[in-house]
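Please find one structure pasted underneath; my questions will follow.
Missing here: one protein chain of the complex. Every other protein chain is in place.
For subunit A:
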Amino acid sequence: MIKRILPALALVLGLVIAPILPTHVAQAQEQAQEQAQEQAQEQDQAAPADSIRPILSENAALIIESSRRTIQPAIDAIAASGLPQAPFVLVTWADRDMWQRKSDGLFFKAVKNAKQYDLIDFDTGEIVATVDKDAIDQLKPNSGIRAEIAVALVKFQLSDPDPAKRAEALDAIERNGEKSHLAPLRASIETEQDAALKARKQHLETLLTIRFDADTDTRIAAIEKVAGDTGVDVRATLNPLVATTLKAARTLPDAPNVAREIKPGFDLLSREDAYQLLVNEGLAPRLLNDRDLRDTLTANITDGAVGGVPVADLGTNAARNRAYDALVAAGQADAAATTDEIDEIIDDFTFYETYSEPNSEVTQAANAALHKSALKVGLMQFLDLSLDALSLGSIYFLAAIGLAITFGVMGVINMAHGEFIMMGAYTGYVVQLFIPNYTVSILVAIPLAFAVTFAAGVAMERLVIRWLYSRPLETLLATFGISIALQQLAKNIFGTQARPLTSPAWLDGGLVINDVVGISYIRIAIFVLALIFLCLFLFIMKKTRLGLETRAVTQNPKMAASMGINPEYVNMLTFGLGSGIAGIAGVAIGLYAKVTSELGQDYIVQSFMTVVVGGVGNIWGTLFGALMIGSLQKGIEWFNPSNTLAAQTYMIIFIIIFIQFRPRGIIALKGRAAGD
């Protein structure tokens, strides 16, 4: 083999180079190459029986070419050689440490030694020579080839003494399992000492058995073993087994594995699609579509007319069909299939779906196994969706709880509420600039954000809102003015780009229950924070002096004042409290969303709707409102996961309709507390 290829290669090379170089140089090169090959062959013959050198030389052309398309045989040859030094060669090659000596074309591992390179022989692992750099060529496998090498290396790594290496090999098999992995994987299970790795190996072995084992009974046994498992890997293994392809034939064939027969014309397969399938498989003549019709007519224009119809008249389909019929009659075009013919052809054929897996017992077992897990997966998905809805609900609740105080209890429309949330988030960002420890900085940021927004809320109440208590619509406009001023101020100070508010490391990652159900720790933290706020709110409102006074002032300010309560003072503190809670919510929201000057704007309408839907003046109403909006949005998203905008649109429309039926929200205040 090599004796034929290499001289031919050299000849080609020579022919290519010859016209460029002066003739004698080309000849000299040719001679040098021939010499090199002769030497290589001599050395091959001299090598011992367990040397990898002949394999490398045989595949030298492929190795040097270094193209992902053609490299596979070379890697296979090395990996399949069964020689102990094969993994060493592959690792060296993948690490770009394999070099070729120019003088004889042999491959070595080269290690830089001062200004020269030590050449290490693959068979013996010893340094055989030390040469200059220009005497050797480096092989530079690209990332594609290195990936192929990694796959081949897996076999050797499965029994590697290093557990990390073994885990790496299992990762590689999980990503890209092959039939050839099965045997080494099975062989390595017995000797595996690590219990976790052993379990992984056994699981992988089962999956590979389902996919690649030759024996049907073994495969079915393996399938039954994983039946009901909800893991993604299991379903990804089983699903391709039961995937079907649509086919057509004149009679229903016995084999291969037919899933079912399909009658064209029903919802699964329209008659048009059925005919198109026949056309694609070359079983029926093509339909005449508008484009072909136009092209045929264009090709047959003679003297400003086609088939006797003037070109100027061909602006309608009827005229075009007439012209085409004329062409067919004249024999200048193929007759198109008529509707009757199409029906006849379709009726002539039987349409059926076949499994890509030819063995019907295996597909039956796989179907049964998938069916067993389907219900479980459905339940899990519902659980996951509920968790998502709960966490979205708690985010809305967090954003709205401050409003539940300022709007719900006091009746003040504060359009700058969103900007208080933003201020809280920016406070967290600024604190992180000074305190690099994320855990400490969050612990500092939360009370500081409360303090900052409490102060802002009190200032706003004193300066603006207290003059407008009986005028909620004017409050709306005035606070909107404050809102755009604060937003622009934040833009001027922090710029328009998003600022990071990094969560502590212990909040990274998430709680993964299985492949379907999982939730990130930040969302759990937000949920917990929402619960804490709920308790805090209830405690303040029901158990403290401030809460009592707040409720009194809200219900009847004059009566409260005559009882010795200072309504102005109470209003100020209550508004400050609501604003301060918005600030803390800002820190929480900033942890998972980007901190920009528009952060608050994204939540303001939803927050108001949460309070209105829940029922003004009742914290439980706000909670139910937030949960309802959260689960509604997630539920609608589930129907069309790619389109969250649509989910929001439909959610708002639903809320508008909901308000029609319960204008006072889920929990409506009754009696005097209702206010009007």
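Throughout what follows, a contact is a pair of C-beta atoms (placed from the backbone, for glycine too) under 8 Å apart; a residue touches a chain by one contact, two chains touch by 3 or more; residues count from 1.
Assume contacts and distances are computed from a predicted model.
UniProt records the chain missing from this view under the protein name "Urea ABC transporter permease subunit UrtC", selected from "Transmembrane protein (Alph_Pro_TM)", "NitT/TauT family transport system ATP-binding protein", "ATP phosphoribosyltransferase" or "Urea ABC transporter permease subunit UrtC".
The residue touching the chain not shown here, chosen from A:382, A:467, A:569 or A:639, is A:467. Per the touch definition above, the residue from A:223, A:413, A:431 or A:666 contacting the chain not shown is A:413.
Note that of A:67, A:245, A:298 or A:356, the residue touching the chain absent from this view is A:298. Note on the undisplayed chain: of the listed residues A:302, A:317 or A:544, the one touching it is A:317.
Residues of subunit A that touch the chain left out of view are 290, 294, 297-298, 301, 311-317, 320, 411, 413, 415, 464, 467-468, 470-474, 476-478, 480-489, 491-492, 601, 605, 608-609, 612, 643, 645-646, 648-649, 652-653, 655-657, 659-661, 663.
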